[in-house]
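Just dropping this structure here.
All protein chains of the complex are present and in place, except for one that has been dropped.
Labels for the chains are A and B, by order of writing; each one numbers its residues from 1.
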Amino acid sequence: MLKFILKKLIQMIPMLLFISFLVFGALQLTGIDPVSYIATPDMAANQENLDLLRERLGLNQPFLIRYFNWVGDILRGNFGYSITNGTPIGVLIAQRLPATIELALISMVVSAVLGISIGIVSAIYQNSPIDYLGRFFAVLGQAIPQFFFGICLIQIFSIKLGWLPSSGRYSTYATPLRHFILPCLTLTLSLTSVLMRYSRNNMLGVLNSDYIKTARMKGISETKVYVKHAFRNAMRPVLVILCFRLPMLISGSVVIESVYNWPGIGSVITDAVIAGDYPVVMVTTLMVAASILIASFLVDVLTALLDPRVRLGEE
Amino acid sequence: MEQKDIVLDVRKLNTSFISDGATVHIVKDVSFQLERGKTLAIVGESGCGKSVTVHSIVKLLPQNARFTAEQVLYRRLDEKTGGITEFDLAKMDPKGKEMRSMRGADLGMVFQDPMSSLNPVYRVGDQVAEALMEHNRGMKKSEAREKVLQMFRNLGIPDPERRIMDYPHQFSGGMKQRVVIAIAMINNPEIIIADEPTTALDVTIQAQIMELMKELQLNMGKSIILITHNIGLVAEQAEDVCVMYMGRIVEFGSLEQIFENPLHPYTKALLRSVPVLGLADDQKLETIPGATPNPASLGVGCEFADRCPERSEACSAKNVPAYEVEPRHRVRCIKFSQFKEVD
Partner (left out) sequence: MELNKSHASNMFQKNVRKFLRNKLAMIGMVVMLIILLMCVFAPVFTSYRADQPDFSARTQPPNLPHILGTDKLGRDVFSRILYGGRYSILIGVTGAFFGSLIGVILGAIAGYFGKLIDSAIVRLSEIFQTVPNMILILILGAVFGRSIGNLLFIFAITGWMTTFRIVRNEFIALKGETYVQVCEAFGMSKIDIMFKQILPNVMSPVIVATTVNVAHFILSEAGLSFIGVGVPSATPTWGNILNAAKSLDVISNYWWLWVVPGVVITVFVLAVNFFGDGLRDVLDPKQQ
C-alpha cells in the first residue's frame, strides 16, 4: 500500500512539471509585454528605464532559463507579483483559493454522497417509481446549464422568498453557511446527476455478475449482498468518473463564482486573463492543476483501498 | 425405487422471460427426478434452457423472469435418524429466509465461469468462510479457518495456509474453480448443481476438475446435477441423463438407456455428432441440419420438427406429451404414442 502511495506521488511530479511548462509556454505566445503594464507613462518614455526594468524582471533571458527560474522560485515559495497591481501572488492565492476549494470540495462530497446513494437505490429498485424519478432528475440535471440553474435558484430563494443571500461569501446579514448553500447546490447539480447515472448503471452491472450469484447461493441476506458484495465493486468505476470530473468541478465553479460573486480563484483567473496579468494566470493555473492532482491522488488511494487488484499493482 | 431415494423431484417447471413487452417461454413443463447419491446430466445445445432450469430450482432468476412449478420437492435426509424432511422449493419466496437457508446449506452450486464467479475484492479464504459462517452462526473464526483449510486440502489446492490469504486475481482458472467448488461444498450440501463447470477451462484442467467432482460424489455421497453440452463428459460422469431441446426435456433415462437405445431423433442426432476416439476414416461426423430456432417465434407442436429427419404432419399439430417406453425411459416424440403417456 505504501509502495502504491509513493508511486502515485512520484508520478505527480512530471505531470506538474509538464503542465507548468505548457502554461508557461502558452503565455509566452501571447506576446503581451508585461513591461507595458508596469511602467508608468513617464517611465515608459525613457527606453533605458524600460530596459532596466526588463533586466530586473529577468525578461531578457532565454525562455528555458526563465522557465527554470520561475519553477525554482515557486518551489522556494516565491510566487512572484501581479504585474497589474503588484500584489504578491502568494497573498492573492491565500485569499482566494480556499474559497474555491471549499466550494468544490464540499460540492464534491455532497454530490458523491447524494449521487451514489440515489443511484444505488435506483439500481436495487430497478424500474420502480423511485428509479424513474431518479433517472428523470439525472437526465434533467445534465441538461440544465449550471448558471441558468443558479439564476433560477436566486430568483426563487433570494428574490421571491428572501431566504438566502444571492451573492458573496460573508456579510453582516447572513451566516457563511447561508451564503454557501446556493452556490454549493448549483455546483452539485450536474456532478450528482453524472454520479447517479454511473452508480446506477454500475450497480446494475455488478448485480448481474456471477460473483453476486455466488454470494446469493451462499444463502446470505439481500442487504448483505448489496452492502458487502455489490457496493465495493460498483464503486470503483464511479470513483474513476469522479476523478475525471474533478476538473469540470473547477470549470463549473468559475461560472458559479460569476453568478454568485463568490470570491474564489475563478474570478482571479478571469480578471488576470482579461488584463494579461500572466504571472498570476500561470501560478493560479498551476495551483488549480495541483489541487486537482492532489484530489485525484486521494481518489486513487480510495480506489486502491476498495480494490486489491489496484493495490497489488495488477489489472 | 422408493420415494425417499429421490432427493429432488421436479414437476412441470415453467420459466419465461419478459422482454420488450413480449413473453418468451424458455423452460416448458420440465419434470425430472434426481436420485440420492447419483449424478443426473442435463445435456443440450446452448440456449436450450438447461441453465435456466437449474437457476429456477435455486430461484436465482433475473427480475424479468416468471416462474411456476407444480412442485420442486427436496427431500432432506437426516444422516443420524435416517428420517426424511420434505421441502417444496417452488412455494418459497426467492428472497425469503426459508429459501436462503436452503442455498449453500442444502443446495450448492458451481458456476460456468470461474473467472467471474469470485468477488474480486475479498480474499478467497474469507469468501469460502462466509458461506460456512452464514449457516453456522456463532462459529469461531479460527474454527472456520480450520475447516476452510481442510476443504482446500481436500480439493488439492497447494499451500493452503498461504493461498487462503490471496485474492481471486492471484489464482489460475482451474484453482479458482476449486475455490468455487469449495464454496459450494463447505456446508456439505446434499445436492450439488454444476452448471457447465469446465466449459471455461483448459482441457487438462477440465479432466482434473471432473475427477475431483466424481471423487466428492463417491466419497461423500453427493447428488449432482451436471449441466453440460459435452456428451463425452456425460458418459464418464452420469447415471441418468436428461436431453433438452428448446426448453423441453425430449428424452430422459439412464445412461445406458440413452446411449444404447436413443429414441428421440434429436438424441440420436446429438450422439452422432460427437467425435469418438477411433472413428473410422470413412465414417463422417454428422451435423444436425438447420439452425436452432428463435424461442420467441416457436409455434405449437414438437420444437424439433423443422430439423427432424423423421417428421410427419402430426408433429406440429399439437404439443407432444412424454411417453414411457421402458421403465424410467421417457421420450417426447409422437412415434411412440402407442406407449403410456406420462406427464
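General remarks:
In the analysis below, a residue touches a chain if its C-beta (ideal position, glycine included) is under 8 Å from a C-beta of that chain, and two chains touch if they have at least 3 such contacts.
What you are looking at is a predicted structure, and each value in this text was computed from that prediction instead of being measured.
Contacts of the undrawn chain with the visible chains, over the full complex, involve A. Listed here are the subunit A residues that touch the chain not shown: 15, 18-19, 22-23, 26-27, 29-30, 139-140, 142-148, 151-152, 154-155, 159, 166, 201, 204-205, 244, 247-248, 250-252, 254-255, 258-259, 266, 269-270, 273-274, 276, 281, 285, 288-289, 292-293, 296.
Operating definition for what follows: only the chains that are shown with their structure count from here on.
Rounded to whole angstrom units, the spacing between the C-alpha centres of subunit A and subunit B is 53.
Residue ranges of subunit A in contact with subunit B, taken from their complex: 126-127, 208-211, 213-222, 229, 232-233, 306-309, 312, 314. Looking at the complex, you find that subunit B touches subunit A at residues 58, 60, 62-63, 95, 100-105, 107-109, 111-113, 116-121, 127, 130-131, 134-135, 167, 169-170, 180, 183-184.
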